[in-house]
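For this view, one protein chain was removed and the others were kept in their places.
To keep things simple, chains are lettered A and B as they appear, and every chain counts its residues starting from 1.
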Amino acid sequence: MFILLPLVLSMALVAPSLAAPEKVTISICYHHAGEPWAKIMRETVDRAIAIFKSKMKELGLDVDVKVIELPITVDEDYKAKLVLDIKAGRAADIIFVDSFWVPEFVEAGYLLPLPVQDWTGWGKFYPAMRGMVTYKGKAYALMFDTDVRLIYYNKVLFKKVGLPEDWRPRSWSDIIEAARIIKKKLPDVTPIQFYAITAQGEATSMQSFYMWLLGALPKEAVTSGNWLYDFKRGKWVIYKSAWLDTLKIYKLVFVDEKLGDISIQLEKGGTAWQPLQSGVRDRKVAMLIDGSWVVCGWSPIGVFPWPARDKELGWAPMPGSGKPDTMKIVCVSGGWTYAINAFTKHPLLAWEFLKVLGSADVISYWCSVSVHIPTREDATLNPKLFPKDPSAVKLNDEMAKAIMPYTTYRPARPEYPKVSTLIQQLVEKVATGAAGPEAALDSFVAQLKKLVGPENVEVLP
Amino acid sequence: MSKKDKNIFFYIIMVLPALMLMSLFLLFPTFWGVIISLTDLSLLGPSARHPKFVGLLNYINLLSDPLFYHSLTLTVWFVIGSAIIGQFLLGLFIAIITYGKGDLLFKIATGLMITSWILPETVFAYIWLAYLGRDGLLNQLLRLVGVGPIPWLVEYPLQSIIVANIWRGTAWSWMLFSSALKSVPKEIFDVADVDGVSLWQKARYITIPLIKRHIVTDLILITLWTFNQFGWVYAMTGGGPAFRTLLITIYAYLRAFKYLELGPGAAIAIVVFLINLFVTIAYLKLIRGE
Partner (left out) sequence: MRSTKLKDLLYFLTMVLVILFFAPPFVWLLTASITENPTFQVKMGKVTLENYIYVLFKRWDIGISFINSLIISLAHTALVVFVAAPAGYVLSRAKIRFKDELLFLIVLFSTMPLTVIIVPIYSEVLMLNLQDTLLGVTLVITGLGLPFTLVLVKGFVDGILKAYEEAAMVDGASTFQAFLKVIFPLMKVGLLVICVLSFTGAWGNFLIPLVLISSVEKMPASTRLFSLFNERGYVNFGHLAAFSVLYSLPVIILYYFLAKYMGEALVSFTIKG
């Protein structure tokens, strides 16, 4: 009894705060990883806000937009914070969401379906970009940017060991052979690196595992989009021999022949991208499989300025395994989106602002200054918008043209993020030598069955 | 009568703020935690919109969860290694050895020990990251005797955090035992010296029994504290590599905040709480039995 009194008193202090707005303010939030990324996003959002405000003024409305910047580096921490805030009804009206989170967020009731059928802009987004944000027939977000993944290499190191400066690998054996040559002739250089630790999160799935797996899977599976989840059969599909081939590559590279260095990745954990990306510049790493935006990291205003980048950096589309009936060039794309918080008090205004964010003008601007690939066919990359490094924009454009036709996407399923986590654990197990490919894959399949239900998993040869 | 009433009135006033803060930030959240652990509440996916009451399912699932046993085992080793063997024995030993001393050597040594204890958690985590790094001081020193650079946190992660925890916490046990020894009348020790008792015998038959109560107090405190360690370990290793330093508190955190499964995460945390309960009860019984 005595205890209840203070409890009741403290609860009584919890009075709902009555906000009495005079001018309407909507809010937008995003996360950033310190400067210079914060500045780039801020400029882009400010540009969109200016356009939006004048649009609203024409309609006689006085609207303000509050920008909430979250200085959270790790994507998963941002996700946790965002989700906590949404659930508590405190998140911004417009939220920055990674594209593969969309189905999960929709299932949780966090996103507002968008009335895209009344908007001409919607049709200008590439079909795949529309597909990524559509779930159960409704659109829930607008793709802000997209990207491709490829293999970078250092031309100076290649020249030193007699490999071609305009190297175009056509199969996995081309890559492994190049790595072996480098290992023999340049013992202080790490021949190849790709993410193999759980601390790198989705990067390990996207820039690493899928880049190999897609080259081992049957062509039909990849082109139909049913390469991980089969939408026709409604099951998660594991093509056993393709998965084993991929895992064997990890074993070969990181455990058997030490063509890649896993221990520096483990040591650096969440910041493992730093020694890998700076390593290519500093001639410590000869090849790196990573995303198209890394070019921005090597720009004069980037994290690892590389003055000789345009001369010394080589890149090539990632080839398939070379086995019959596999893709010749592989890529998987992602991207970030802006969506509307389902608990917003101003859904119509939020949608109007979202349309501005998703306009060709704003997307062109963002992709030009952040070295991403535009998601609308009428958005163009303009090197003039990025005066400090116009050749990065050109490079980005070249990469897009060479690789976008071959790229695929992650399955839009709410369980996907959890499946991806299991994949990252699988990769780390094999790459650290903790388990062999067969055993690790068996345990992965068991965990997958536990996660989504055994009737939703099918193991194919 | 009226005086007693006045007393009670003042008592209530003096206790009220504390009680309010505790109910708001401890009592209620604990109950919330227990209730949530009985649901499948998640922050994402369908269970975010429609959480279901699942009874003891989360707890039962833990029984068949290899990560749960793994993290529990790791934590037990962590507690035994760093607290019981490390901090306790080291603290006791140093306290006995330095009884009555106060010279410069003593001041330097104990000053260092204490500084390692007061150092803020984040700084502690990062200087050990630097110390154990591949190009860090430990490897620099080892290279002088020909031992190649070893990435300690990658190859010996559990041992590394055990040693780091011993470094951090020994000062507390030492301070406790030093004060305890000081509160014992000096004459008792002097008598032992005159009688020609050996160091070891003196420690075993006189010193230790005299401070038995302090020994038990110290053990219980450092056991509980070590078992509940989270911040700096997470900052240093994130529970890895490959879950090799996944203390049970870190596992609870990962389930709740990385995988966003609040129900199962709460169940793990409640299990930690129950283990704390068990240890505390054991301690009280020991104290009562004095």
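One rule holds for everything that comes next: a residue touches a chain if its C-beta (ideal position, glycine included) is under 8 Å from a C-beta of that chain, and two chains touch if they have at least 3 such contacts.
Keep in mind it's a predicted model, so treat the numbers as computed, not measured.
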| field | Among B:67, B:89 or B:138, the residue in touch with the chain that has been omitted | value | B:138
| task | Specify the residue from the set B:76, B:109, B:147 or B:188 that touches the hidden chain. | result | B:109
| said: Applying the definition given at the start, please give the residues of chain B touching the unseen chain. | reply: 3, 6-7, 10-11, 13-15, 17-19, 21-22, 24-30, 32-33, 36-37, 93-94, 97-98, 101, 105-106, 108-110, 112-116, 118-123, 126-131, 133-138, 140-141, 167, 175-176, 178-180, 182-183, 193, 196, 198-199, 213-214, 217-218, 224, 228, 230-231, 235, 249, 252-253, 256-257, 262, 265-266, 269-270, 272-273, 276-277, 280, 284
| remark: Contacts from chain A to the absent chain lie at residues 13-14, 16-17, 33-37, 68, 70-74, 81, 84, 88-90, 270-271, 274, 303-304
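Quick note on the criterion: only the chains that are shown with their structure count from here on.
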| field | Interface residues, chain A side, partner chain B - complex | value | 3, 6-7, 9-10, 76-77, 79-80, 83-84, 87, 101, 104-105, 107-110, 197-199, 263-264, 266-267, 269-270, 414-415, 417-418, 421, 428-429, 432, 434
| note | Within their complex, chain B touches chain A through residues 16, 19-21, 23-24, 27-28, 42-46, 48-49, 133-134, 151, 153-155, 237-238, 240-242, 257-260
